[in-house]
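These notes concern the structure reproduced below.
A single protein chain has been omitted; all remaining protein chains appear in their positions.
Chain naming follows the written order as A, B and C, and within any one chain the residues start at number 1.
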Amino acid sequence: MGSLLNYIIRRILFAIPVFLAVSIITFLVTNAAGDPVQIVRLGIRNLNPAQLKAIQDYFHVNEPLYTRYFLWLADLLRGNLGQSLYSGSVAGKVVPWIGSTLELQIPAVLLALAIGIPIGIYSAKRQYSKSDIAVTTTAIFGISMPTFWLGINAILIFSLYLRWLPSFGAISPYPPWWWGNIYTDQLAHIIMPLSVLTFVSLAAIVRLIRSSMLETLRQDFVLAARASGISDFKVTYKHALKNAVTPVVTVVGLTFGTLLGGAPALETTFGWPGLGYEFVLSATILDLPVVLGITMIISAMVLAANIVTDLVYALMDPRVRL
Amino acid sequence: MEGAGIEGVVLMPATLLEVKDLVKYFPVYERGILIKKKVGDVHAVDGVSFDVAKGETMGLVGESGCGKTTAGKAILDLIPKDSGQVLFEGKDVHETFEHGSNEDRKAMRRGMQMVFQNPYGSLDPRMTVFDIISEAFIIHRHVPKSEWKERVYTLLKLVGLEEYHAERYPHEFSGGQRQRISIARALATEPKFIVADEPVSSLDVSVRAQILTLLQSLQQRETISFLYISHDLSSVRQISQRVIVMYLGKIMEYADVDRIFDHPLNPYTVALLSAVPVPDLERKVNKILLAGDVPSPINPPPGCRFNPRCPYATDICKQAEPPLRQLESDHLVACHHAEKLM
Amino acid sequence: MPETVLQVDDLKTYFFTEAGVVRAVDGVSFSLTKGKPLGLVGESGSGKTVTALSVLGVVPRPGKIVSGKILFEGENLLEKTENEMRGFRGKRIGYVSQDPNSSLDPLFTVGNQLSEVVTTHEKMSKEAAREKVVDLLRLVRIAEPETRMRAYPHELSGGMRQRIAIARALASEPDLLIADEPTTNLDVTIQAQVLELLRALQRELDMSLILITHDMGIIAEMAEEVVVLYAGRVAEVARTAEIFAAPRHPYTAALLQAVPRVDRKRPLVPIGGNIPNLITPPSGCRFHPRCAYMIDRCVSEIPPLEAIGGGREVSCHRWKELELRGSS
Partner (left out) sequence: MNSKETQYTRRSAGQWAVAWRRFKKNKAGLAGLAIVASFAVLAIYGLLLDPVPARSFGCLYQGCTNLPPFVDSAHPLGTENSGIDVWNEIIHGSAGDLYVGIGATLISVVIGLLVGAAAGYRSGVSGAVLLGLTQIFFVLPVLVIILLFAKIFLFLVAQGLALSLIVLTLGIFGWPLFAFIARGEILRIRELEFVQAAKSLGASGSRTLFRHIVPNLLSPIIVLSSLAVAANIITEVVISFLGFGDPTTSTWGLIIQEGFDHIDSSWWVAFFPGIAVVICVLGFNLLGDGLSDALNPRLRE
């Protein structure tokens, strides 16, 4: 297992320059106008001189660009994400948002895998049958739909028309609670965004599993296993499945990245108090420190997800040279 | 065979290609934490010398990983060699491609061509047969444009295809036909020497003979020299005048075709020959079954490379590498115990 | 009277592709004597692999067995359900496929894959299965079986992988072993080892063997009887010695004359033309476009597979009048 440790270390070492590059790009974007204070002033028009001075000091506008970057980076690495221009430290605000976002994203990915893998296999095993065509058609509609638009329709139907579910937020701000108590209230709130997110990732996963499975089922070892009398069920769910899922693992890792990237739209639609929604709110009022902080946190999460994915892949496929 | 008379040597045809101590290693790396570490070399071609006469077919046989394809490509300078020298008509091939004038380089390329193993990968799927064959005319301008069509048709006929095939695409042909196209492309430059790398190994049995007889007739009619690379000893016997047997990058034996097939002097050649099934019930030979697999060409065994599998191996075989010795006229063997087989 | 273990009767297996119906096996009949090695010779597209897969009932889609009979020890396999077939596959009929590089699952250890087959056919404890696997690996002459069990396929050489595939096929001592070009992707010296192993195992275990190959040399060494297939039909059936001495079908004869030999140089007589396309196969005798002895009747009329005495069968209108040369 020494080589595994070696691999993990190498993977993490490789992540460092990537993270630095991401930080540089993010920093440059916010400084593209010259200095960030100009941007802030576009959002907040009536600053008094004292406030302006405070903001200028905060962004070290008198220092050259690279000094500003390193000062920001140094803070970042110490875990200090800066101060919101309105109130409180970014780090303090961000933690509950991370929780909310993950509360939605992780179950969505897991549910999509749990449902998507069997459907993908079923569809591949009955290629060109009616049920396969139904599945592939639904899936291609699924990937062609902007998540938030699906969300809007869900709100139209289930909140505005049927009035079964709440359309906004993660919890009702005050009683009456949905369906009786505070827990069922939260459940009522999460159902819609979670279903929408699951459906969209499900579509992508079903397509991946199906095509990967089709490829795998054509391989010689599947035929050889069947010819040695192993049951169809075992051939499918032991041999073919593992071979079909292994390449998909990488893609699922990347999907997680896109999902997080898609968080702003989805969370805004449902008013879900996660990183994405707060990003949109902060960006709209140009609260730059918060925006920067959220961007870096999302990047770090995606990076971590990628490392985990690579590790899972390496553990699943003995041919990967660690 | 022009030239032979001038030199006054009638029986010894002039040398066309000379390979001297050719070496090609491929480094093997292992990943460290940050940088790759070199852990060894694949000794693909490890000091190979031979020559090919004008109008001669030299067979190069060996099992997978013995370096035969690498040797063929290194001779044509399609991959860079590590050391050694290849002389084509007396001129250094690598030197010419590296430092020669544009004309010299082109002349050298024209003179030497290659026919590849895989009839499916060796033709550009997006070009018609006409474009594939006439590409040589575009590059070398040795045929005026007005004659291209005529020349392509002549070449197609020469390899046994029809004129109307010229406007088709490779995917419309069978494996054997593609191999014919491949040969026509090689012939388009009017080469003196062709490396044929396993040209029939991926073809159906009934089609193999077509391509083999085509190559044979080309060699005779057009006086082209071939380096015929193959793992199939039967086809090598059929087509070659002289034969080289390679094992893990080294020449094991090098002789006239009948001598090597009828009186092999290297235990490896003997085993190799006895392993080939013969479609004849009356011929029963004692099989020499070799133990074990062909070893990895990465860091091959010391001494004679064949010693771990050789039934004749003694201590000296594990210590000293046997030199390629001449035991009979035109019969070279690299074995400490070759005399025992005489 | 020697017992017949397998009898294939007018088997037709077609592939229903978008481009059309591929008549891969189109009326193949032969039978196999118990405990004997039979060679099934043919080039690509001759239908030899599809015949084998039909016997095992694992023809991949879009292929389908259209008609015919496959009698294994008297039972018609084509009337069996999928569940019943599993009692034959791997248990009574073993199968070794062509490419040792892809016939083992790359993600599981060799031991895992072998014990999976062992436990499929016989209920036994993990320990017993492990021992059985070790025995099987010994049977196919693999040194240090305990270590090899833990290896993944990619860590082994081609020859070793093919031995493991053979071990898997032998897991429950089948009555019949079908080996489909078991040495095509191996080096000559390794091929000799694997063939020797197959020959020894066939005798040791008193198995019937179907060896599929395109190499007449392998037939000469391994088989007692030969079935020559061409374009989905049987061209000729005979004992090996007879077929080499005096072939009756022009295709068999042509094949013997077109293959170079390692023991001596001789003039090659190529067979003209190409392997036919099986969506629109040639009319009449399928070999007629390439046959040197073709007459009008060959174009219009399908030659029946006639028994011509001495257990020989041939499918040629002109077998009586032709004098064909054998391997000499």
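Just so it is clear, contacts are C-beta pairs under 8 Å (C-beta built on N, C-alpha and C of every residue); 3 or more make two chains touch, one makes a residue touch a chain.
For clarity, every value in this text was computed on a predicted model and none was experimentally measured.
Considering the full assembly, B:168 is the residue among B:20, B:91 or B:168 that touches the omitted chain.
Among A:65, A:182 or A:254, the one in contact with the hidden chain is A:254. Only one residue from B:17, B:44, B:76 or B:159 touches the chain missing from this view: B:76.
Interface residues of subunit B with the unshown chain, by the touch rule above, are 73, 76, 78, 105-106, 109-110, 112-114, 116-118, 121-126, 128, 135-136, 139-140, 162, 164, 167-169, 171-172, 177, 182, 185, 189. Annotation for subunit A: contacts to the undisplayed chain at residues 14, 17-19, 21-22, 25-26, 29-30, 32-33, 39, 42, 140-141, 143-146, 148-149, 152-153, 155-156, 160, 254, 257, 260-262, 264-265, 268-269, 279-280, 283-284, 286, 291, 294-295, 298-299, 302-303, 306.
Note that only the chains that are shown with their structure count from here on.
Chain centres were defined as the mean of their Cα atoms; on that basis the chain farthest from subunit B turns out to be A.
Subunit A and subunit C have CA centres that are 53 Å apart.
Chain centres here are Cα averages; for subunit A and subunit B they lie 55 Å apart. Separation between the centroids of subunit B and subunit C, computed from CA atoms only, is 33 Å.
The multi-chain contact residues of subunit A, meaning those touching 2 or more other chains, do not exist; every residue touches at most one other chain. Among the residues of subunit B, none is in touch with two or more other chains. Listing the residues of subunit C that touch subunit A in their complex gives 53, 56, 58, 60-61, 82, 86-91, 94-95, 97-99, 102-108, 113, 116-117, 120-121, 152, 154, 165, 168-169, 171. For subunit B in complex with subunit C, the residues that touch the partner chain are 63-64, 174, 176-177, 204-210, 212-213, 231, 233-235, 237-239, 257-258, 261, 271-283, 287, 289-290, 293-294. Only residues 127, 218-221, 223-232, 234, 238-239, 242-243, 246, 316-319 of subunit A touch subunit C when the two sit together in their complex.
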